[in-house]
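This is the structure I have questions about; it appears just below.
Let's look at subunit A:
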Amino acid sequence: MNTSTEIVQLHGVSRFFGGVTALDKVDFSCRAGSIHGILGENGAGKSTLIKILSGVLEPSEGQIAFDGRAVSYRSTAEATEDGIVCIFQELSLVPDLSVAENIFINNPPRRFGMIDTRKQRQMAKDILARIKCEDVDPDATIRELSLSRRQMIEIAKALIKNPRVLILDEATSALTSNDVQTVYELMADLRAKGVACIFISHRMQEVDVLCDRLSVFRNGQHIKTFDKGALREAEIVQLMIGREIKAQFPPKRCKALGETTLSVSDLRWEDSLNGVDIEVRAGEIVGLGGLDGQGHKELLLGLFGAFRGVAGAATLKGHPFKPASPARSKQQGLALVPEDRKTEGLMLEMSIGDNLLLPNYAGVSTAGVIDSAKAGAAIKKAIALLQIKVGSADDPVETLSGGNQQKVVIAKWLMLNPDVILLNDPTRGIDVGTKQEIYLLMRDLVAAGKSVLFYSTDYAELIGCCDRVCVMYDGRIVSELEGDALTEEAIVAASLNIHKDAVA
Partner candidate 1 sequence: MMHKAKAAVLRNRGFTGAFILFAVLFITYQSMHPRGFSTAVLVQNSNEVVALAFVAIAQTIPVLMGGLDLSVGAVMTLTNTVASHVVTGTPLQMLLGALLTLATGTAFGAMNGVIIVYGRIQPIIATLATGAIAIGLALILRPSPGGDIDGDLNWAATNAVFDLAETYGFADDGNAAWIQPFVNIPVPLIILLVIVLGVWLPFKRTVTCRTIYAIGSAESAAHLSGLPIARAKIAAFTLSGFFASCGGLYLAVQTSSGNADITQAGTYTLNSIASVVLGGTSLMGGSGGPIGSMIGAFILRIISFFFRILSIDPLLQPLIEGVVLLVAVSLGALRTFRVKNKLELFR
Partner candidate 2 sequence: GPEIVEGPGVDPACFAPWSDETSFMQWEAREGPFRIAVVNGFVGNTWRIQMIKTAKAFAEDPSIADQISEFKVVSTGTDAPAQLGAIEDFINQGYDAIITIAVSPDGFDRVIRLADRNDVVLVPFDNVLDTDKVMQINEDQLAMGRMYSEFVLGELDANGVTGGKILEVRGLPGNSVDRDRSIGINEVIDAHDGDWEMVSVVGMWDDGSTQKVVADAIAVHGEFAAIVAQGGTNGMIQAIQDSGHPWVPVSGEAENGFRKALSEYSDDGLAGISIGQSPGLVAIAMKAAVSALEGNVMPQLISVPLPVATHDELEDGKNFWSDLPDNFFTVNEFPPCGVNISGPDIMAQDETDLN
């Protein structure tokens, strides 16, 4: 069915970071005019692979061939010259530059040797129209845009380079479903034009819908490459994590619920929250669903005290509660696992131990001085509790893979034994195995009488995990789904506010 010209080929490529082997003698190839999915747990080496392909990193050993000719890229610019264009997991947009400047960042249209800003703006408008983002002002700075819009700009930026190989490293993780659709169409279009797309995602459905071929990586090794449909999903998952996964979600327990721990009524903040009412009880996982940008993040951050001027009433464990600051909320038994672990959750260059203790120094100090015995015990306990894979607790946390980093973020809060845990998309960019561990953990927490408020972009996750799902639309909760009513269709309908509109 395909032209089967191998456009890029890797032979025996390895990459070491100090003692860590991120890639181990990998042979990999990908064909023009195909969409090639790469699957693997966190830390399997996917990002490293494509960073080597696109000139960000140099391989420690091995050869790369492009179009049958040996190449060694020393910068992204060199790779781009050959038409290898990459959309990285970490966004490569410059927040203070405008949309147009970002799209044409290193190859702007010029006149008399100087950047032609007018033409640049016009060209930006054109490409924005192509990716159905007409609502974006080319002169707006990236800072002003939402995360999903930013990812679309990132895609626009890649498209104008006329790629022959387009690499998307979890580039769709924050997109709204509309935008995902647009991206699918774009990729299909590119495939038809003979472009090779390499697509990395942890969302199995996406990979399934989109890709022609799949490769699975594990522990830096290339495990297997096969055509779509050759293996069942369960088999693929088994390849990825090296063991069999029984049920994806732990069973919901039908234990009697406890008291209401957190209740919020008419919560308002700026334009984002327009009167949220929500109740969470002890022993319950409450999901937050809905389209991106409907106020979930604001609700969680607002409850945690990161915003000023939050209006409305709330009670926590029966006492009136006013979100004042994260420090106060922490004391009152709230915990928040923020959206972006790298910039909001962790001190990347500090040690794993220090990160784990960060919110909790008071707990391990006597008379203000840290008691190293207590601190060591606490760190050990946290690592054991979440089975964090660490060499030494003194290593910088940045040496961990994404999933283990996320575990550190969760663990540091659990050490405080909070009553209400706010989770902001904790499984984004996390592999199946770790995801499952997190689901289990959530269940264990509520079993111990805690409450969990859980936002996720993944509907399946909401359905599989939550006792109850509140769907948000335009800064309000428009629907609460529970039990049998909790279906994907119901969430989608509520997300689009179809039901409500019909009534009104």
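Throughout what follows, contacts are C-beta pairs under 8 Å (C-beta built on N, C-alpha and C of every residue); 3 or more make two chains touch, one makes a residue touch a chain; residues count from 1.
Selection rule, in plain terms: all candidates are chains of the complex that A comes from, given by their letters.
Keep in mind that this is a model prediction, so the values were computed, not measured.
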Touching partner of subunit A in this complex, picked from 1 or 2: 1
Field: Footprint of candidate 1 on subunit A - complex, ascending
entry: 55-56, 75-77, 80, 88, 90-97, 101, 105-106, 108, 114-115, 117, 137, 139-141, 157, 269-270, 301, 306-309, 325, 344
